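Structure first, then comments.
With one protein chain withheld, the remaining protein chains of the complex are depicted in position.
Presenting chain A:
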Amino acid sequence: MIALLHRDLMLAFRAGGGFGLGLAFFLIVTVLVPFSVGPQSELLSTIAPGVLWLGALLACLLSLDRLLALDYEDGTLDLLATAPLPLEAALSIKALSHWLTTGLPLVLAAPILGLMLNLEPDGYIWLIASLAFGTPALSVIGTFGAALTVGIKRGGLLMSLLVLPLYVPTLIFGAEAARQGAMGLDGTTPLILLAGITLGTIALMPFASAAVLRMTLR
């Protein structure tokens, strides 16, 4: 398992494109927002938590089709499916490496981008906490979407259509926690619900992902 994690991380770092791309996309989305809604700082600070959450979600989505597609093409997935390691575990590791290379940098970059969007000072801790609790769910659900569409040619757009509705609860609770925090309220309730969703998806989604991957590889 460690070896697989090591391999995926190495590939993401060295092959280029995978690691920095999500982050760059996040940056560009955030930079484009003031252009589209105007530079008034009050307006920006109201929408900042939502925009940052949406940007993080889209950045996660963008990097998903690389998650399994390359391994599917060169046959690595067939080997993983026949390996003694359960496919569920292998896919959990894949989701973890996706989170480490996409989700975690987003969490770390969010405060800096929050500064650019004039986020309220109270909001930073809530933004970081909600993203840190929420992005693992995005990776795990995304792995399911990637496994579902890996056998389909040009499945990228289809995967967005399938994955985005599944992201709704995570986005609602995550953005709600960040927004309530930014308004100076206590965002604990949505944050706990968000953590519940994340733990639930981490526990259950790998089984669904492995099931659909076996169906595709059969």
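Here, a contact is a pair of C-beta atoms (placed from the backbone, for glycine too) under 8 Å apart; a residue touches a chain by one contact, two chains touch by 3 or more; residues count from 1.
As a working rule, contacts and distances are computed from a predicted model.
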{"item": "Chain not displayed: protein name in its UniProt record (\"Heme exporter protein C\", \"Rod shape-determining protein MreD\", \"Nodulation protein E\" or \"Lactose transport system permease protein LacF\")", "value": "\"Heme exporter protein C\""}
{"item": "Hidden-chain contact residue, picked from the options A:20, A:86, A:111 or A:169", "value": "A:169"}
{"item": "Chain not shown: contacting residue from A:22, A:134 or A:190", "value": "A:190"}
{"item": "Interface with the undisplayed chain - residues on chain A", "value": "144, 148-149, 151-152, 155, 158, 161-162, 164-166, 168-169, 172-173, 176, 190, 193, 197, 205, 208, 211-212, 215-216, 218"}
